[in-house]
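Apart from one protein chain that is not included, each protein chain of the complex appears where it belongs.
Moving on, here comes subunit A:
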Amino acid sequence: MHWCLTPVTPEFEESFAEDLEDYVAECADHLSAAREILLDQETSSNPTQISKDQLDGLFRNFHTIKGLSGMVGARVVEEISHRLESYLGIVRKDSSLLTMVGVDVLINGLGVVESAIAAFRDGRPEPNVAALVQRITALSSSLPTGRNTAESPRVADVPMARKAKFTAALGRGDRLCIVTFSPAPDVAARGVDVNVVRSRLQAVGEILHAEPKSVAGGLQFLFVLAVNPAADFTGWPADNIRVEPYSPAAELAEVSDPGQTALPLTSVNLVRVDLARLDDIMRSLGEMVLTRARLENSLGRAAQFLPPGERRDLEETVQGLDRQLRDLREGVMRVRLVPIRDLFSRMRLVVRDLTRETGKDIDLVVSGEETEIDKFVVERLADPLLHLVRNAVSHGLESAADRVAAGKPPRGRLALRAAAVGGTIVLEVEDDGRGVQFEAVFARARSAGLIAVDATTDPMAVLDLICAPGFSTRDEVDRGSGRGVGLDVARRAIEQGLAGSLTLDSRQGAGTRFTARLPLTLIVADVLTVSVGGQTYAVPQTVVREVIPVEAGSTIVLENNELIRHHGGVLPLLRLDDLFHHPRPVGSYVALVVGDGTSAMALAVDRAVGMREVVVRPLTDLLVQAPGIGGATELGDGRPVLILDPAGLARYNRRRVAGSPVRAGGLS
């Protein structure tokens, strides 16, 4: 019995999971594009004046989200985006119809769509959309063509979920038509009901889609039918069964809007790449770098036997290879970089909401949006940045009255800046608020015994203090001294999660600036976490071929080795409990199969815990350069977790057991 690391799931589930990921990613792109347009719009001097391009862009964003949602069955998302799209459809015909309320509803809608997508992805209950729907309805019905557009039967509502069937029918050269059947008393009296219609249609062609629709005056059934193009099918008008030709090609395409001018394309040259694939490339590159080093070594040894001309040629070739590898590495790194713009847009939204919550007027100044940063880093930066922004608005910036009293302009100013400085990304969140009350912080720290009476009072120490456990619990003091909860979380995420640093500058009465410095790229690895003697360790997933359960007493002792049976052969078993001086587990345990061919072995651990993507940090200090320990990481709780290096463990074990027999297996 063994199981592989790749979860074995039914094919459809796997493909659904993949589709779902694609769906979420694609929607995220459209959401962020829409968010950008709307926020620009809201903060512009004339929010209701919108350019045709921007309207087209918004329309397309919601249209695409609607289509994608239909395909994966995210009904609520589909519904809301449809309503927003309909509203935009009207405004597109006459952009003067856009109102402030409209912009607000669109922004509101954007947030709801986003959370509905997240809920759909996570399988959580759908968010309540009733209020939003009501707002959109009220908005649309106030427009001249509102009702009409929103309710006319739309082809786009029909086919997305049946894309494959449609494509197949079109591929066969079938003619598609929409058949509508409107039940009526007289028709029913003749025995024609929806089942009769269905069988009639089935006799004529293939029903690709059917749905009941409620229309003014009652219910209507709508069918999409594929018929032979040669057939002369006109329906049965006498029985209220009517036929319209239908061309779904446009609807099936990504972006469609027949009858409108071509919309500007945004993504024609973009390729979506899974980060894991880039990691694979990076790994291969790492191996190439090692190979190059070996080549150089061999060359060094062989150099004395080579004629000088030959040697120079070879040396130049190796140098060229070195340069090319470095270029290649940089190229791959660049692929991982994305502009920080999207993250900043999110913060604009946050500030917008906070403005309403707190009643403080805030000018948000954003710069360096084009700064590029590793995708992995960006994803993990959202949370800490949110905490910093919240902290600045809630605790840094004063109320308008306090500001005026302090001789400041009534509107608070919050700056978000990003810049690349060397190999580092510098992010700043700066407010012009009251600043940190250093003395209050220190006085409290002294009274709590956290610092010595004459301790230095530099800003770094303040940051330590306000993030110190036991300090952050006294909320009223914290608020008074200009900080809020969440700072410790932000700092931990930046320092431990992203191997960066967070610093604080503050002038009392003049404002506070938090500066986060982050590495441009990180060494990121997928690891398997395991438990050995109550400790958690991480093992790079790339080296683990299999995880197998081992029954107590099932091992074979052969001279100085303990072996386990595996796939008809045997593997040497290395017990981490022994290597690390922990007691052996009671009962069955788990072994990780690592290495290839003759270097293959099984590492016995107490149990496998899970898989994680982690940031790898080297362990450089001599004091902790222990055998078989390759580095350290963190799993989100601030506790360092050691990363094992199985090859190093094997070497250590060989030295260790040389001469001394191992304990017999299964005694524990």
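Of note:
In this section, a residue touches a chain if its C-beta (ideal position, glycine included) is under 8 Å from a C-beta of that chain, and two chains touch if they have at least 3 such contacts; residues count from 1.
Here, contacts and distances are computed from a predicted model.
Its record in UniProt calls the unshown chain "Chemotaxis protein", which is the match among "Chemotaxis protein", "Peptidoglycan-associated lipoprotein", "Protein ImuB" or "Ethylbenzene dioxygenase beta subunit". Among A:Gly67, A:Gly89, A:Gly433 or A:Gly500, only A:Gly500 touches the chain left out of the display. Screening A:Pro229, A:Pro583, A:Gly610 or A:Gly638 for touch with the missing chain picks out A:Gly638.
Contact between subunit A and the unshown chain involves residues 449, 451-455, 460-461, 464, 468-470, 494-496, 499-501, 535, 579-581, 617, 619, 621-624, 626-629, 632, 634, 637-642, 652.
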